[in-house]
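Take a look at this one; I'll ask things after.
As you look at this complex, bear in mind that one protein chain is not there, while each of the others sits in place.
Note that the chains take the letters A and B in the order they are written out, and that residue 1 is the start of every chain.
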Amino acid sequence: MSALVAPWPISLILEPEVFIPLVYPGLVVLTLTLLGIIWLERKLTAKVQRRYGPLYVARKLGGAAQPMADGIKFVFSEQIIPRNTDKLVFIFGPLLLFTFSILPVIGIPLSPGYTAIASDISLLIVVALVVIAPIVLLMVAWGSNNKFSLIGGLRDGYLMISYEVPIILSILAMAALYNSLDLIEIAEAQAGTWGIFLNPLAALAFFAAMLIATGRFPFEIAEAETEIVAGWTTEYSSALYMSNMGTSYTRMYVMAHLFTLVFLGGWNPLPGFLPASGLLPGLMILVKSLAVMGLMVLLRSIYPRFRVDQGVRIGWHKLFTLSMAAIALSVLLVASGVWG
Amino acid sequence: MTKSRTLRHLRAIRTGVKHLLFSNRLTCPYPDARQMVSERYRGMIRLNMDKCTSCMLCARACPANAIKMYVMDGKKLPGLDYARCIFCGFCVDICPVKALEHTTLHDVAYLDYKENQFPPEKFAEGGKDPYYVPGGVVMVEIHDKKGLLYKKKAVEKEEKIVKEEIEHVSKEGTET
Partner (left out) sequence: MRVKELGKDRRAETITLFIGPQHPGSGHLRLVVELDGDVVVGIRPDIGWVHRGVEKIAETKKFVQVIPLIERPSIIDSANMNVGYVRAVEKLLGVEVPDRARYIRTILCELNRIASHLYGIGIFGNMIGTSTIFMWSFGDREIIVELMQELTGARLTYSFFLPGGVKGDLPDGFEEKLEKGLRYIENRIPEYNALFIENPVTEDRLKGVGVIDREKAVQIGLTGPNLRASGVEYDARMVGEYGAYKDLGFKPVTRPEGDSFARLMVRFDEIDGSIGLIRKAIREMPQGPIMHERTKGMARQVLMKVPEGEAFSRVECGRGELTFFVVSKGGDKPHRVRMVTPSFRNLIGFETALVGHRLADVPTVYGSLDYFPPEADR
């Protein structure tokens, strides 16, 4: 691709430092994925529940334009800012939260050599940026001046201490297995077998911790609708509410990409029609991430939600032990010479 | 009940995925298709002005005081207020000459409060479909594995549905 002569706007966009944050896995594909994954969640849940789901907006496509119609409606409804809230936090908090949620994509490579930050600790950078976001959520929950928001924000704070450690430990287990903290090397090392088959314990611990981190069922605790109205987003309406909903799905999008790169081989195995470098191997990453996201939204229709103390207990009893066992398994595999 | 937790998780996920792939939908896609109801269905009521003897028993029976008598050409005839009617059918049961009968129409939605009050002439028409249903009428069948099946209208039609559709079609002047 880079050998072709192109006018300067196109070659500017195709540079990795611009393409990755802007197009894929950045803002453009994120917006399209948000519209798609919300529709997919509603349709999958509706089929399990024996009804139709969205049907009328784009009739021939099965209601696929419904999230776009909802988004347009949200933009045009009235933005209510209650009187006694902390206005700076109330307005800018969600936007800051959204920014922090999308920030980790800068470390995600699309193929060997096509990456925005060329660093040999890119895995650590991505994980660090992923776990930084919930602090802002506590700020926003306090600034809303509502008891339900406060309870929701505090619940998210409790869960924060229960999912961060299993995420970091299971990532470290895989890093120990591949002997590198660079996402490109980790993806290349899975050309033969994927990480999920080598260390399924780490994959399970990461998947469950990912469910807690993004607030997916059965861990939809911070926004438990029948207990605390809408959790930390209770006082929000219109465009800021749309941003809050988007934040939740954005975190799921980013963590699904991380899961794909570390456990599902990233762009490996590469099919014959895709070149081995440039930005086209990103298609494989996109397909696998969408599959992971699809599984996460399907769990909505199967599970009730846990209580907050049960969620924290699962994070510390089960996921912590599981990730420690994953580290032990990795060390065993490396030390016995089976891998690496 | 003493099965292990992992096994129960897998069974729950398996049931969910089975329904995702192999289940039928229990909902009738109204207004694309309208459900046929049984012959006893208590829908909107129709008056037969020739049979009515002005005994006023229907007005006395109505629990919601929805029936009011109107004087037309010296004869008293009942009119119905659909904003009050609860479709209990007491007036139909009590009429000694069987001048009132239920139709199977149940789409009682009007734009204006005044359109809800049916004087005897409108009462004799028995209410008409507010709009044309594109998919037609579907029959509901109870199935022991699938629940409800919605089938396109069979060849043998209910007399009331046929009468209403012919009236509706002849008013519109189009082919069915």
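In the analysis below, a contact is a pair of C-beta atoms (placed from the backbone, for glycine too) under 8 Å apart; a residue touches a chain by one contact, two chains touch by 3 or more.
All values reported here derive from a predicted model rather than from experimental measurement.
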| item | value |
| --- | --- |
| Those residues of chain A which, in the complete complex, touch the missing chain | 45, 48-51, 147-148, 151, 154, 217-218, 220, 224-229, 301-310 |
| Hidden partner interface residues of chain B, rising order | 1, 3, 5, 8-9, 11-12, 14-16, 19, 26-27, 37-38, 40-42, 57, 60-64, 86-90, 93-94, 96, 102, 140, 142-148 |
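Quick note on the criterion: only the chains that are shown with their structure count from here on.
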| item | value |
| --- | --- |
| Chain centre separation (chain A, chain B; CA means) in Å | 49 |
| Complex contacts: residues of chain A adjacent to chain B | 44, 47-48, 50-52, 55, 298-299, 301-303 |
| Residue numbers on chain B that touch chain A, as the complex places them | 12-13, 15-17, 19-20, 23-27, 29, 147 |
